[in-house]
Structures are given as C-alpha cells and as structure tokens.
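Okay, handing you the structure first.
Of the protein chains in this complex, all but one are displayed in their positions.
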Amino acid sequence: MRQQPVLEVRGIRKEFPGVVALDGVDFRLFPGEVHALLGENGAGKSTLIKVLTGVHPADGGEVVLAGDRVRIAGPLQAQQAGISTVYQEVNLCPNLSVAENIFIGREPRRFGLIDWAGMRRRAAELVRELDLDIDVSTPLNSHSIAVQQLVAIVRAVDLSAKVLILDEPTSSLDRDEVRRLFAVMRRLRDQGVAILFVTHFLDQIYEICDRMTVLRNGRLEGEYLINELNQVQLVSRMIGAELAGLDRLGGGKRSERTAPADGAVFLEADGLTRRGAVEPYDLAIRSGEVIGLAGLLGSGRTEAARLLFGADQSDGGTLRIEGAKTALRGPRDAIAHGIAFCSENRKTEGLVGELTVRENIVLALQASRGWTRPLSRTVQEQYALRWIRALDIRPDNPEALVRNLSGGNQQKVLLARWLITDPKLLILDEPTRGIDIGAKAEIQKLVANLADDGMAVLFISAELEEVLRLSHRVGVLRDHRMVAQLDNDGELTPEHVMATIASGADR
Amino acid sequence: MSTATATAASPVKAVIRSRLFWPAAVLTVLLVANLAFTPDFFSVHLQGGHLYGSLIDILHFGAPLILVSLGMTLVIATGGIDLSVGSTVAISGALACLHISDSSDPGSVGTVLTALGIALGAALVLGTVNGVLVARVGVQPIIATLILMVAGRGVAQLITDGQIITVTSDPFKLIGGGYWLTMPFAILLSALVVLATVLLTRFTALGLLLESVGGNPVASRLVGIRAMRLVGLVYVFSALCAALAGLMVSSNVSAADGNNAGLWIELDAILAVVLGGTSLNGGRFSIGGTVLGALIIQTLSTTVYTIGIPPETTLVFKAFVVIAVCLIQSPVFRAKLAARGTRTRRTTRSHAAGPTNREVGA
Partner (left out) sequence: MNANALLTRLRGQIPLLVTAVLLVSMFGVGSAQYDGFFSGQVVLNLLIDNAFLLVVAVGMTFVVLTGGIDLSVGAVVALSTMVSAWLVERQGWPPLLVIPLVLLMGTAGGWLMGWVIHVFEIQPFIVTLAGMFLARGLCYTISIDSISITDPQYTAMAQTRIPLGSLFVSPSAVIALLVVAVGFVVLHYTRLGRNVYALGGSEQSALLMGLPVQRTKTTVYAISGFCSALGGVLLTFYMLSGYGLHAVGLELDAIAAVVIGGTLLTGGSGYLLGTLLGVLVLGLIQTVISFQGTLSSWWTRIVIGALLFVFIVLQRLITARRR
C-alpha cells in the first residue's frame, strides 16, 4: 500500500584506510515520514550521511533517488538532486544575513544584479511559513543556535522539498526549542517531505519518528517501525553484545567486583554542571575503585568526564579532591592533583602524530616537570621500552612515529603516557573503541590490575559488557543527565543497565 | 578490524630519517657547480693570520641569516611565523650604532657592551610585544608580527634620523667584520648561538614541548603543557636572534642603515627554515636543516654573483624553490602523486584518492 521509497540505498560500501566504515548497508526512506538513523560511535551513521550528501564518494553499492540511479559527486549535486542536509554544527555563514543564508548561491536577480528587496521579501515569506518571527535582514550570528538551525531547515526545504537530512539538530537545543523544531518537522512531513533524523535522544525518537534504521559496526542491524521495538530492545540493538574474546579475563572476575570498603574517597563531584553539556551530577570515586559510565553516544558521558579533568570549565557545582574543595582552571591543575585523562579522540586530542612513540609516552610527565627539568634520553627510553613491553605495543620500536601505528597500539601509547605519571585517578574515555579484540582484552586486564593496586578509574564505554566486567559501580547517563548509579553487585545485568538507559530511571 | 598502516611505516621512516639528506644534497650540488665557474672555489688559505676563501665568505656573510633563521625555526615549530625580524635587525643595529657614535669613547669595550645591552634589551621588548599579541591576545602570528614589520622600519629610521650612522670602534667592528682565532668572528658567534640553541632545545625538554604544541595544540593542552608561555618565549628568542644578526650586519659595514639593514631577511629566513625541512604547519623542527637551508641561500647568492647574473634575479630561483618545497610538503600534492602512481599500477580501482583523509569518522 505504501508508495515507493523516495530514496533507496543498496549495498553501500565505504572504506577508509584501515577501516571499513560501511559494509553493504541498505537503507530506505519514504516520502512523508520521519525516519531515525541510529547507532553508536563507529556504527557508520555519519559516513552514510556523508555518502548521501556527496561529501564522501561511495566505494560500492548504489543510490536510487525517486526511481533513478544517481551518482552524488558533491554537496551541490546532492542539493540539485533533492537531498538537503542540516548539520549539528550549523553549517551556514554566521556573518551573512538570515535572508542571504537562505538564498546564497541562488539569489533572485534582476538585470543580472542581486534583487535584495525581492530576496528579503521571499525570505520573510518562507520564514513566516514555519511560524518564525525574525527579521531576515539581521546577521545570522545575532540569533540563537535554535533559530540558526531553523534557518538552515528553511534553506534546505526551499532548496529541495524531497529529502531532508537532520544530523543531530537537537543536541544543543532546550526543551522549548526542540518542541518548535518538531512542529516544523511535522509540518514538513505532512507536506510529503522525507526526513532522515539523527539524534541521541531516545525520547525524541519515539516522539517524532515513524520508522528507524539501526546500524552497528558499519553494518545494517535492521529497519523497524517505531512500535516494533521498545526502548530496551532498541538500546540492545544499538549496543549489541560482544562477548567473544572477553572470556580471556576469566569468567569469575566480574562478580568479585564489589566496592572495596577500605579505599578513601579520592574525588567527589557535587552538582557539577556545564550548560549545554551535562546537567548537575554527583559522583564520588574511591581509590581502588572502578566507576563505569554507561550511556549512549551524546548522552553526556564524555562531557561529565571532561569537567573532572578541567578540560572544560564547569558553570556550577563543587569538586573535592582528597577532601579539599578544588577549582580546576585547566588540565594542568587536574594533572597536578594526580588526574589523568585519555580522550576518546586519540588522533585529535590525544597523540602528536609526527612525534615518536617514546616522545608521546613521556609527554605528560615532561610537561608536568616543565622544560627546564628534562627527562634524560636514557630514562625516556627506559619508560618507553618498559611500557612497550608491558602493553605489547607494536612495532616495539620506541622511535616509530605514532601516526603510523594501528588504533589499538596508539591507544596503548596513550595509556602508557598517563601511567608513567602515576596518576591517582585515571579517566578512560572509550579506550577500547575501534581496536581489535586482543588489544581490548589486554586493556581491560590492565585496568582491573591498576584498580587492584589502588588506582581510582573512571571508565567510559558504550559496551555494557565491558563496563560491567570492570566496574564496581556504574553511573548511567541519558540525555545529558546522570539518571542512576548502580552497584555492580553481581546481580547487575546488561539488560538492567539497558533498561535504565532506555527508561531514564533505575527500575 | 583497524589494522592501520604498520607495514607502510618503513619507507616513510626512511625519508624522515634522512631529513638532512635533501638540504645537504642541494648544498653540495650548488657548491660543486661553483667549481665550474671558479676553479679555486674550495681553496682556503691563511693570509696574515686570517683564513680566506669562498667557503669562508659564504659562512661569514651567511652568519646573520643563520641567526635569524634559527629564531624563525622555533617560531615556525609552534605553527607561527615572525615577519618582524627584518625590522628588528634594523632597529638593533641602529640603536647600537647610535649609542657608540654618541659616546665620548666609541672605541672602549664598555661602550660597545652597553650598546649590545641596549640592542638586545630593545629586542626583548619587541619580542615580548609579538609574543603577547600572539599567545595572549590570540592574534594570528602573521598579522601580529606584520605590525612591527611595518612600524619597525620607521622606528629604525627615527633612531638614525634617516641618516646612515657610521661608527669607528674596533671592539664593535669585531662582531661582524673582525677575526678571532683565524676565523671571522661572525662565524664563531653564529656557531656558538647555533650550538647554544641545540643545547637549549635538545638537552632540555624545550624542543619536545615546542614540537608538541606545534604538532597538536589540543592534545598539548590536555597533557598540561603551558603553551601560552612557550609560544610567547619563542617570539622573544626570535627577536633576540634578529637583534644579534642586526649587530653583525651593522658591525660588518661599521654603519647603521635604518632603511636597508635586514631588508627582506624575514623572507630569506622563512625560506631557509622551509628548505631545512621544517614544515610551515608547525611541529617537528630541525636546526641542522635550517643551518643548511641558510647556507644554501647564501651559496645561491654567491653563485649568482660570481657567475655574473644580476644578483636581483636570485629572487626568481627563490620563487621556484619556495613553490617546489611547499608542494613537496603539501599532503594533497603527495596524495595526488601517490594516486597517480597507484592508478597506473592498479587500473581496476576507479576512485582517485579523495582530498586528504580529513577524518575517518563514523
């Protein structure tokens, strides 16, 4: 009974050096629907969108638009074919007026010159159609992100009314702004526009979407109508359960992970918050304790951790380190207090690619000593070699350039960098993402041993099995809120955590 | 699943290892080429206790450029650039000559030392201004140092009152034009500064931290490097090097010329750094490479001069060298070359390598 899809993708494949980002993914989008595209980090969502918008050429498969096979060579071609995209980071020009942002590249002209009056008039009409009350001659950067987002939608819709891709448009909007956005989306859907909606907010999916497609590890997990899956089932589809290889840790390990009574509280966050990143949360970490942070991508798990390291400034709440109230002015302060942070973005926020393994390993220790107290070359080599051996970093050459290492080995270098600073609290943000099973098991074993030796660890991961295996306690985040802290008393199951993520409450 | 390019490491590593290979090769070729025009090019002889010869001349006249390039190397390593060094050269020479010519006893060592102090002190101030603008106020380096580049020449002329100040002072003459232990003093001085810089950067952690800041500013902040302080420091160092070069230049001709001293030396210095294999994007730097780069430029000038081509046309050579070196350093250019290479080998693959691998996002 349903008409044919306006956009259909068959067997799409995309490879980056060393990574298969999309592996034979199928995807359908029907006119007049809001379709959620879901998946965790590395699932292939943004790659799929980039293929659809022509930012990346696909390596295989086909894209069928309104019955015709098309080849999308670039953003301009995508727009001409009828696919428009609104990105999370508003991709408009902040310095130009609202009207110009809507019409740039296709300004109405009279006698070959831009017809400013006509452009403003038409822009005003379009803006009014979406119930927006703004002066279109004002510069875009004088408006809130939400309005900018809506302006981007106005542009996208006016360009081509067929397919509209919204890539995480709601991540920085407040409740009212989201409601406004949804009103616009419903109106467009009723006009027959096909909307592809990417969000990390589960409630929003159930509020607005008609259908969803779940990707995992670059493969299609499945396509479902919204009422076919409840939230728990959805979360389990997204996260999956990767059990292979974890047995190496020893099956009995997990149940033994009960909170040590003797460890003193090392760090205590009380109502710590940052606007637009994470709502006020409380968290106490004891020495020798592993706290897991579970939650979907974009749930605020990274943001919460960054506040503890001073990587971002908090706007409220207090932080106590070893009992003393502390304000972290930056990472340097945190490091001085014995906190270490391995970012999830190894390449951009972690390693210095053109430096060697040895140099990357000693970097944090050297930075804390200052440039006048260098570590001697011999000491550097000792550190490097010891950790290359301990973590089985390959190649085992301390003078290899870090950028030439595989992801897993890069991660180990990053770990080694912080471990030689002998931290009291180690924050690990997705340390096992994108690395092979063997390396993953090694890192997990290392974390467990470190905690046994008295180090406090904050372990962030999208994989619940892993979190449960290592943590004494699990903080669950959802929609930028810490919704529960569950004791990993041996009874805790991945299903329970999933249910907590899905429902937003500890049931 | 992510088995990155562990195997591709060896050829890349080989190229990196031989960082100094290309500059050294170019320099050698240039020197040998001179033999064709000047048969006794490599001969060095002792005359009246002083060494003479073309090689000595190249080192002697290249000394100021080596100094300026040295400071520029560290600035570029942090991902910055310092356009104001030419002005600083002029200002320091002008200040020193003014002090000496005004003093009652221009020949005394005390006067000369005071003059040096004034020149280096002024450089300290100028470098601090640049450093604060870049590191603290957050102005793009090229713009921040442009200010001093524009105003500095005016200041230098103001100091000399638009005249060329000539001085007669033996101790001052020593710096740029004198001999010591059979060698021109300028060579010894620049060698000393190069040595000091190598010690400073490679035997403290300064080099590593600078390379880290230039290579990945975000990661550097997260490991707790005080980037602001380091970056500021580097501009001060660059100004001090330029001031020393300015003293050398003015001492050599026993005069300060606010208008022409150090004219375009910032461009030669940037060129020397780039020739030496330090990328303009910041990160890894090579002091040895920079010294070779500066010597290449000086040899080029000497060669052009001895061949009898108008010296001004060296600019044309420099233009091509700049473009060639930048293309070689450009990742896009390399990717294109590589794509061309693989396409001829493997004709089945239809997609050319995309515009750099921006991110392997998902």
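Each chain gets a letter, A and B, in the order it is written, and its residues are counted from 1.
Here, contacts are C-beta pairs under 8 Å (C-beta built on N, C-alpha and C of every residue); 3 or more make two chains touch, one makes a residue touch a chain.
Treat the numbers as computed from the prediction; the structure is a model and nothing was measured.
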With the full complex in mind, choose from B:I56, B:V253 or B:L267 the residue touching the hidden chain.
-> B:L267
Considering the complete complex, of B:I147, B:M228 or B:V253, the missing chain is touched by B:I147
For the chain that's not shown, point to the residue among B:G258, B:G277 or B:G293 touching it.
-> B:G258
For chain B, residues in touch with the removed chain | 81, 133, 137-140, 142-144, 146-155, 157-158, 161-162, 258, 267, 270, 274, 280, 310, 312-320, 322-323, 326-327, 330-333, 355-356
When the complex is taken as a whole, what residues of chain A touch the one chain not shown?
-> 53, 55, 74-76, 78-80, 85, 87, 91-96, 100, 104-105, 107, 109, 112-114, 116, 134-135, 138-139, 141-143, 155
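Here, only the chains that are shown with their structure count from here on.
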When the C-alpha atoms of chain A and chain B are each averaged to a single point, how far apart are the two points in Å?
-> 43
What residues of chain A sit close enough to touch chain B in their complex?
-> 16-21, 41-47, 50, 56-57, 59, 217-218, 309, 311, 330-332, 334-336, 341, 343, 348-355, 359, 362-364, 366-375, 394-395, 400-401, 404-409, 417, 434-436
Note which residues of chain B are touching chain A in the complex, please.
-> 1-6, 8-9, 12-13, 16, 203-206, 208-209, 211-212, 215-216, 218-226, 230, 283-284, 351, 354, 357, 360-362
